[in-house]
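See below for the structure under consideration.
For subunit A:
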Amino acid sequence: MDSTAEILLERFSAEADADRTAARDRFRAAGLPTPGQEAWKFTNLRPLAQFLDARAEPANDSTPDLPGRLVDGAYRVVIIDGRVDGEASGTGIGGLSLSRGSGLQSGTAGNRALRDLSIAMADDGLRIVLEANAAPAQALELVFIGTGSRPDGHHFTLEMELGANSALTVVEHHLGSNAYAATLATDVRLADGARLRHVKLQDESDAAFHLSDCALEIGRDASCERFVLSVGSRLARDEVHVALNGQGSSVRLLGAYAGRGQQHLDHTTHIDHKVPNTSSHEVYKGVLDDRSRGVFQGGIRVMQDAQKTAGHQLNKALLLSRQAEIDSKPALEIYADDVVCSHGATAGEIDEDALFYLRARGIDAAAAKNLLVQAFLDEVFDGIADEALRERLKDRVHDALQVEGSDHG
Partner candidate 1 sequence: MLKIENLHVEVDGKEIIRGLDLEVPKGEVHAIMGPNGAGKSTLSYTLAGRDGYTVTDGKVTFRGRDLLDREPEERAADGLFLGFQYPVEIPGVATLTFLKTAVNAVRRQRGEAEYDAMQFMKLVRGKAKDLNISDEMLKRPVNVGFSGGEKKRNEILQMAVLDPAFCLLDETDSGLDIDALKVVADGVNALRGPERGMLIITHYQRLLDHIVPDRVHILAEGRIVESGDKDLALELEKKGYASFGTDRAA
Partner candidate 2 sequence: MAATAETIQQVKELGDRYKYGFSTDIESDMAPKGLSEDIVRFISAKKEEPEWLLEWRLKAYRHWLTMPEPEWAFVDFPQIDYQDAYYYAAPKTGDKPKSLDEVDPKLLETYAKLGIPLREQEVLAGVEGAPKVAVDAVFDSVSVGTTYKKQLEAKGIIFCAISEAIQTHPELVRKYLGSVVPAADNKHSCLNSAVFTDGSFVYIPKGVRCPMELSTYFRINQENTGQFERTLIIADEGSYVSYLEGCTAPMRDENQLHAAVVELIALDDAEIKYSTVQNWYPGDENGKGGIYNFVTKRGACRGRNSKISWTQVETGSSITWKYPSCILQGDNSVGEFYSVAITNNRQQADTGTKMIHIGKNTKSTIISKGISAGHANQTYRGLVRIQPGAEGARNYTQCDSLLIGDKCGAHTVPYIEAKNSSARVEHEATTSKISDEQLFYCRQRGLSDEEAVALIVNGFCREVMRELPMEFAVEATKLVGISLEGSVG
């Protein structure tokens, strides 16, 4: 096995149960993914290996400042360096119960090494259960903070179980300071008719590694809307695997990313249409500056029984600098004939004509550029229903781009 995997497994608990041990063994056998593997063709984890090899000193373990809420009035759970901060049990939200501990099993995931790593090594976990028919107005906000006190990796597992015809909004806010490697494995199960709105802001420290793997199982007439905004991390991978298991189920995956410096931002999605009459809709848009690199891998698979499937995916990337790079692989794998599936991908720079038009109207180059970038990304943000949340996320991406914008003029 490779030494990086060994470092990551160093703190493996002697008391671990059979599931964790099995996950550890699988990760050990597989090792850290390499670009030789098709699923990791465009993302090389060598920087992570180098970082772990260097054995960074732990940063001072001081209590971090909490950020403002992304959703007004949301019930908040704070997770610091992979451990839930304080008690998280009763929320006072009707029908919603939270419990701590990592009970995630890796049975559903086929061969995803980092998921195995999270399960084997999770320091803590959170299980979220919503009763059937419950539809709390209050959102649940999970704040993940990395402090660098445990640079060699902190790992967390998250489970969400939504009962029949229930509805919930869950927001994840990932942020931090100093250097660290964070992994997160998530399992979401939506019972028949359940609706989940899932919003994730990945705003980790610029020196951090963020590796997240989310599995979604969607039942009959259930639906999930997921939005991810990635602006942080040195290297991040946001991986989502969706199984549309019930007739009438649907999923919408929206993503926006803004890369700068040497950031590497990977969004990998896979959607399985397993039964008839399901639909998926996917739009990812990214803006890449400096020497940053974006990766989009989208997979739609339509199984033989899944007639009347609609699957659409789109990835557009705007390259703001000569050194920026986008790699895109929007794949379709279709075994049923009565389907309407499509994908599209574009890569290019800001429309010079539009830029000139704005400047001719007196807007300076930097402002004009920002305006056009914002307009490019807006389409994705429009998918967020909560207006205050949408504006906060837009501001965040705007800030991120503004900072670099001044470098170029």
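One rule holds for everything that comes next: contacts are C-beta pairs under 8 Å (C-beta built on N, C-alpha and C of every residue); 3 or more make two chains touch, one makes a residue touch a chain; residues count from 1.
Keep in mind how these were chosen: all candidates are chains of the complex that A comes from, given by their letters.
As the structure is a computational prediction, the values presented were derived from the model and not from experiment.
Subunit A shares a touch in this complex with candidate 2, selected from 1 or 2.
Within the complex, the subunit A residues that touch candidate 2 are 38, 41-42, 304, 307, 317, 319-349.
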